[in-house]
Structure formats: C-alpha cells, structure tokens
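The other protein chains are all here in position, but one chain of the complex has been omitted.
So, subunit A:
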Amino acid sequence: PAPGLLTIHEETHIYINLNETFPCVRLLNATHQIGCQSSLSGDVGVLHLLESEENLDWVLRTGPNPPYMVILESTLFTRPILMKLKNGSSRVAGVLAVQPTSNPPEGFSPHTSCPNENTGVYSETYGPSYAHCNVTMWNPLGTGISYEEFDFPIFSVKDDNDTEVIRRCYMEHNRAVNGSTPQYPLCAMQLMSHMAAVTDTATCMRRNAPTFSLAPDGVCDPLGDANIWASTKPLNSSTKGHKDGVSVLDSRSFFFDVAPGADSAATGLVALLAAASALHNATAELNRTILYTFFNGETFDYIGSSRMVYDMAKNDFTVDLDNIHSILEVGQVALGPDSRLWLHSDPVSKRNSSVNVEVQTLVSNLQAAAAGLNLSLGEPNVTQPLPPSSFQRFLLERPIPGVVIENHQTSFTNKYYQSMFDNAEYLKLNYPPNLTPEEQLELVTDSAKVATTVARGLYLQAGGELAQMSRIQADSELVSKMLYTFLVRVNNSWFDQLVKSDWTGNRPTNFYIGVTGQYFSEPALMVQCILANLTGSIANITEGNCQDKKMDKDENMNKDRDSFCVRSLVRQSKALSPAFELSEYTSKNYSTWAESRWSAIKGRIFLVASHDLEMLTLGVGVGVLLMSLLLTYIVSSKADILFSSGREPTNATY
C-alpha cells in the first residue's frame, strides 16, 4: 500500500482551485489584437500582493524569485500600473485583480476616451472638425486599457473567502519581512487562458478554413448576435415615413462576459420598451408607423446598426432607407439629481434647411412631451457632434433628421462607461436590504418619466394630436420591474410569467454580445420576449399551431401555466458585421471584431519548492540509479561465487 495512507487524493493536497474567475480574453479586429494571452499550459508565478505603485519595483527589478503573479487590489488596477507591468512582462507571470465590494467613487472606465471614433459618421469627408473627438471628448475618464494587448493572463476575482485564502497564503509564505528574502517554499499561482487566435481578424479567419488549419475547429469567431425590431403596424413596401425609435442592446467591460451595462444599455432599452408598451393602444390612430429597433453590438464599432443600414441600402430589408422619416435614439438616460436630459443632433446635416426644420420639429415635440413631467429637456448650448450612437451609421447613408436623448450635455456623466461598475449600485437602485427579491421587484422607482417622454414624443412625431397626448403614460411598475430584471436578477416572478426560464439566472443580465452561434444572447432573447408581450396580443391557438402561422407570429412558453401563443410584430434581424458577409476582414468602414477561441480557463494556487531542492532530488535519483546499476553489474558478474555455498556442481540446478 502507498505511503501516506490517509490521503485519498494527493492533488487536493497540492492545489487549491480558484472557483469563480473572470478572465480577460483576446479580441481581434482588422489591425490589432487586444486582450490577454497565457502560455499553452498556463503561466506560473510566485504570488506578490502589490501594496503601492512604488512596490512595483520588487516585481519588476529587485524581487529574487521572478516571475511574479501580481495581485492588484481595485485601487491599484490603473493604467500606469498595468502599462508598467506590460513593459516588464518578462518578470510578470500574470495579474489577479480583486473586485472591490462597492464602486470606486472616483470612477473607472477601461474604454477608450473617444468611443468608436473610426466607424462613426465624422471623418475627413464629413464634418472633419468634429472627427476624433476634436470638439468634445466624450469619455474623459477612459483609460483605454480594454484595448491594450497583454502577453500575460489577467483574471478578476470577487473579494470573498477564496480570495482570503490567497491573501493568507501570501502572508504566510511570501512576505518579505524587513528586507530579508522570503524562503522557499513560496506560494504561487497558475493561470491558464490560452487564446488560439493571433495577429488580426484576417489571419484568424484564414486559419479557420478547415483545409488550412491543423485545428479543425477554428481559432476565432466573429462577434455578432441579433437585432430586435418591431413595428406598430404590419409593413408593406408602400408605407412611407416611418418613425424609428432606437436603442442599444449591448455593453462590455475589461473582463470577458462581465457587462452589467446599466447606464450604457439598460436605461435606454427599458425606456424604449416602456414607451412601446405605453403606445400600444394608441397606435391605431396614428398615420405613420413607428419602428422600435434595438441594435446589438454597438460597443464594437456599431455591428448591429451598420448591418441593418447595409441591408437597407441593398434593399434587402423590409424597410427602405428612404422610407425613414426621422430617428429618435434613446441613449444613456439615467437621471441625475437635477432630472435633465439633453437632445443631441448632428450639426453637419442640419446645414441643410429642410433637415434642420425636421430636427427642430422633433425637438419641440419632445419638449412638449416632457411638459408637466418634472423633466427638463434641452439642447446643448455648444455646437458639437453627435455622441457615439447608432444614429451615426444612418447618417453615413442618408441625411435623416434625428435626435439622440442623453443625460449628458457634453462629456458623459457616466463615470463607469463600459466597465464592470456600470451596475445597479451606480444607478442607485439600492433596495433596502431587508426586502426579499420579490418585494424589491414591487418597489416602484421614479424612472418612468423618460419612458413617458419618449412615448409621447414618438406619438407626436407619428401624427398624434397634442390634446390626446396626456393619456399616454408609461407604467412605473413596469419600468421598475424591467430594471430589476435587467440589473439585479433575471430569475423573478414577473419575468417567469413571460418566458420559460431554465436559462435565466439569479444574477443581472450579461450584456456582452458574444459570438455568432446557434443561440442568441440573453439580452436579445429577453427584449424579444418582453417586447412581444408588451406590444402583441394573446392568440387563442394551441401550441402546435402556433409556429405554423405567419411569419409575424411569435410564441411564448410559460413555466407554470399553460403555454400561450402571442401574436406580435416583433422580429429579429442578423447583427453580423457586413465585413464578414463580404469577407473584407481588413475593412475600415465596418466592424471587424472577432473573439478568439480557447480550450480551458482556470486558475489554481499551490506552493513551489526552490530550484535547488528540485535539482537535488534529480541528482539523488540519478545517483541511486547509477549506484544500483553498478552494484547489480558487480553482483551479477560474481553471482556464481557469491551464491555457491550449499550447491551441487554448477551444471546441476534444483
């Protein structure tokens, strides 16, 4: 029997696995690769808890046991420190970032300071003075680390018991007391997040082709998903003059699959969904059709909107570009204490007087819509370009009049734009802790004002009468339920009634677009279900026949009750960048973002012994082997002498 009998499985005595980790993965576009990479079997480094920026010296120069695995507390997860680690990466094995328990008060945005600057409408040919954020830097807190490339793995962990184990391991074994070097064995960590794709999208798509690559599964996938859109009346090709209400469905952060997207996505889409619900009964009398469009992938160079505009321009879409009368986009609309919203419009297209007139009408309709709602709407008092918005992609094709509603006059007020901190806490959705999730769901928050304004604005734009406007009111309870569902917990009683919920979780929605695949992302599915329920009508048809009906049909299933069939005009359209349709992987006009594939992502901590001890073991082993070879040779050559007593002459054996 083996030594150490009471250990059933040695591996558990050597390694402690990290349970819940959020890695940083590699993304590629036409020219660059961004994100993090580890070696094939993971990177091993001695743990070091960074105490301050000066302490980086230990990691980068003076520490005796490189490479180091650096643990960064949230206050130290900044651009200067990450850049220094990147430059000294021969001594850095990886980074473990510990999430803080509450949002950092000074703000944090890993996104670029001028989002989507190369795929917006402003360029050398269109409003050159507005291009590249010359007039207004939209995201001043943006450090751009999401778009840097690191050749070591960076993982994020929550600050819980597992992280406490890591800190304790460091304190016991690795801490250098008063200038002495820490003694072996030292606490170390291994992070594994090997990314298959390299260089840029063109390279990885070329390697995806099965005839070329040794890896038959492919090395990367394009980012993409579905746009969700709906119309208030059935469409035929002769209808003209649609009003388009637009919102954004996605968000991102530095780490993979972490995208709470509260202000950057959820507020806008909840407002538009509530507006659609408020307008549901009033649309019959309107003479223009309203389209509600939710674009996916806007964070990554306008994937969804560029695809829809491309389809429209090719006459591949039910609606033509010429039939769009105006666009109203609902951007980041989380209200601050002063309840002010701003209406942004494009100064270049407004030079045309007819467009300018339409824009002014739209602005005045919106301001009329907001009257009496304790909400002030104004236009920015500087001549500035449009903020990053899907509307810009429409302007690239046609000078359509439009307005973008935002909660910032110049730069973003969102201190956590496209980061993991853009969450319910930031929106002050701070429910009292003694409420159950169901009670939190019922708590009404004051956010229906924006939805009512959007609904009334669309109503007026579509030909509704001012006198009738006041009966259009967004339901506050609906708004708070939707906010709760998207930002706090998807699995709740309200959402349960709408859809079969075996794919929902006890956590907020993840707004990351993800790769094109057979399943749609969570936000697209959720918006589709919610919009169908809010704008459709229940049809009295059994389950089997539901799918067989016309293409406008949509079916919902319910977990506890009998499934019911909903007739609505909600549709999906593909949100895959035209660059992948046209196979132009180096395109400058369209988004070319792709996500690398990987095999395993995990991390574990353990102790490492000194190199000397390892070499000593090897030396002893080789010595034992040589000694035994020698001894055996000697003994076997003299065997008949050594073992001869008590034996008959040698030719007899018994």
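One rule holds for everything that comes next: a residue touches a chain if its C-beta (ideal position, glycine included) is under 8 Å from a C-beta of that chain, and two chains touch if they have at least 3 such contacts; residues count from 1.
Convention: contacts and distances are computed from a predicted model.
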Per UniProt, the name of the complex member that is left out, chosen from "Cytochrome c oxidase assembly COX19", "DNA topoisomerase 6 subunit A", "tRNA-intron lyase" or "Gamma-secretase subunit APH-1": "Gamma-secretase subunit APH-1"
Sole contact to the chain not displayed, among A:Ile34, A:Ala97, A:Cys114 or A:Ala188: A:Ala188
Selected from A:Ser90, A:Asn281, A:Asn506 or A:Thr632 as touching the chain missing from the view: A:Thr632
Candidates A:Tyr147, A:Phe317, A:Trp494 or A:Phe606 - the one touching the absent chain: A:Phe606
Missing-chain contacts mapped onto subunit A: 1-6, 10-11, 13-16, 44, 169, 185, 187-188, 190, 604-609, 614-622, 624-625, 627-629, 631-633, 636, 638, 640-649, 651-654
